[in-house]
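Read the structure below first, then the notes.
Part of the complex only, each chain left as placed.
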């Protein structure tokens, strides 16, 4: 029966893709703008990159623009041009449709070769010789209803925390090693001018094997938050990719 | 301050887009596979088409594949080729990555010119002279927390109910005009062979001004459900678009 | 790394077992006493039988005895002896430890060769030529949090509704074919004497391809409920198995 | 169609008012008695003042009087006379109807020219050169259901925290700058005699650009709480307005 064929095709295809991606060059947690940009540039450079996302859909905080007005802004349009998003100039800013931006970025990352698993939640870190070696993951629906179920692992040479505001992986480190991040993991007050530059500058390795990109950088370094302007997120993801590509090529 | 510029750019842009799309050739409710396909083909043909979606993200039931195994299947790959989705042959079926399919379809619909508003929920129908003239909409977050807030309207020459299983607009009709749909609005048991053909065949107008596409067709006509095989959804959306284009060109 | 080996071993093993059991002689919905007994006797006779259970644990209503007093009663102890459960005589009744009974029954069913998948919920029926050909299933955690995710199918020559009081599969039939079961699907008032015999007697096929066993029988035929006395449940599961084995051997 | 005209009129009017009030002399967070009084006196003096309120309705803690007995008390009736509220003398106190007081105060503030946006929630502060320059706001319904959506900004020369007991803006400062407010932000035990004078006396600037008024003053300075006697709230709002008017006139 075709019903069996459909079921079999899907389960086998998924199982194959998942088992092939239990070991990676890079695993990225969070499929928002920074995580997708990192995945896009890593895959484009030929690295084996896997993105895990706990929600059902990909795109993180892009979809809603500001307060649900589904428009996003940028200070620069180079990457938008690269991924095929129409930008409109308005004063010193560029605006784009939030839905177009979210789908274009995810679509291009996937086409470049980044593998993505949604409904997968990182619940902990794999740590060997005080180096991050990947993430401990679980079915996010099972976690939401607090089922008592063990996790499995997705391993990688490098791990990127692109979980946005909560900086979830950095937080797991801080919980066991408070001395690593003595201050609370939180963004500073909003200040767009100083925020974008700072985020890109501080993107990088925060613990052996663990990189932060996007808003997670603000949390770790207490940088100002920035709101619905996404250029810095893309550049931060790109920079994380570049730094890691260099390491992989060493 | 740039913070003011960003806020102003987004609010004005959104307001402009929204007020420009209060009146349309076609308004489509639901941004799942059928709604997006309808929007894509309508926009491609030059019609003014607006899609409203109550969720934050676009894509409906595509993202999770089957039971969260994020792979989807098709019996044919023509439309996949058209929208740039990689299909793998497996027996008589084609498989594709669910995330790639969701983002490619929404991205291409947007690029073709279909306007999309997420977080907007259709709560009723505008009816004049016993003809559907558009939809009554509200902020879906406000509705979720049951705020007592009035709606506004998005009007159109033709309205497509692409809300999937609940067939929401058809249901609103049935609530006030039970004689229109004497049977319960529900899909029949699963049977993939007979389902796909039936859905496409029955796609069309069910009440003056109101069209159904996608799984909503199954609900209205008690056709078998089909599961994670999406060819019928795309063809149904395409057919709804074609029928309406023809009417608009009359 | 061993973490990868563990993850891979589990996912591959599960995927293999699941894809091997997409097509069965019999699929049983519900791993309570009747479903487990049916699985045990079917497997013992060499049939390919798969049990799906939406909860995390197996055993259904056995664990809590009466009102949490974890003791269960029987009118006869033959099957208890067969599965290795200690029965104590008390007047005309036998008592047994509820936990011992639940674990022994599930363990023996598994050892006999019945395959079991927990956290899998039947959400619909596969129907071809007006004959039940299996079930439409989904991840029960995803369903609990109402994720919009498509299902897959587990098919079989015969399907047993052992879902207990709600008689879930029979209910799905009734929803689309109300004339099949004109009365409400519900048990009658408690009356132990008449209940046990009735349940076993009425166990059997209620629609082409669909069998009911256990308390689902009471719901379908409005028989009296019986409370924490489990002999009838075991005999009903056994009878369903026997009737189907005969058919399979035809 | 008139439905389109209504929708368009409302959206455009709102968008115009909102974009015109992204930049203000003063932004007030919280439309309870102190915030409304501040808005009333600022607007009366010709300042551009905007009040944001996260709830659907305006009035804060006034409506319920004490424990739902919808009567409020005052030690003095000058401001009541000014805004047209009937006061009854009872011993040394004046009583008034809570609903009359809430609606009169909000109505008069609006008539004086204070702009008000309900369903808008302050989620953070805009900070430049260590000076508060406005607030980061979002759709409060979207925040209530924890939608992942970016905010926008409403800026001002001066910001008033009139959020009542939680002293929300002061709390945001304390979260990043614990040394600013070394003690917990909380009111002291109830003591009406000493409370009213203290609240008015301590109303004022607590950080460059940020003023506190009303019960938020009690929280910041650990002053006694006071219960359903509202004279102090009005005087505190009035004083905050006066101090800022003086600054704006410098």
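Going by the order they are written in, the chains are A, B, C and D; count residues from 1 in each one.
As a convention for this text, a contact is a pair of C-beta atoms (placed from the backbone, for glycine too) under 8 Å apart; a residue touches a chain by one contact, two chains touch by 3 or more.
Every value quoted in this text rests on a predicted model; they were computed, and no experiment measured them.
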item: Subunit number of the complete homomer, 4 shown here; value: 8
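Basically, only the chains that are shown with their structure count from here on.
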item: Chains touching both chain A and chain C; value: B
item: Interface residue identity across copies chain A, chain B - same or different by half; value: same
item: Most distant chain from chain D by Cα centroid; value: C
item: Chain centre separation (chain A, chain B; CA means) in Å; value: 29
item: Approximate Å spacing (C-alpha centroids) for the pair chain A, chain D; value: 39
item: Contacts with two or more other chains, residues of chain A listed in rising order; value: 3, 6-7, 10-11, 15, 56, 63-66, 68-69, 119, 139, 141, 190, 193, 227-228
item: Touch-based graph of the chains, sorted into line, ring, star, complete or other; value: other
item: Touch list for chain D against partner chain A, complex; value: 124-128, 136-139, 142, 147-153, 172, 175-176
item: Parts of chain A lying in touch with chain C, wherever the complex brings them together; value: 1, 3-4, 6-8, 10-12, 15, 18-19, 22-23, 56, 119, 126, 128, 133-134, 139, 141-142, 144-145, 147-149, 152-155
item: Chain B to chain A touching residues, read off their complex; value: 2-3, 5-7, 9-11, 13-15, 17, 56-59, 63-66, 68-73, 84, 86, 88, 90-93, 95, 97, 99-100, 102-104, 106-107, 110-111, 116-119, 139, 141, 190, 192-193, 227-229
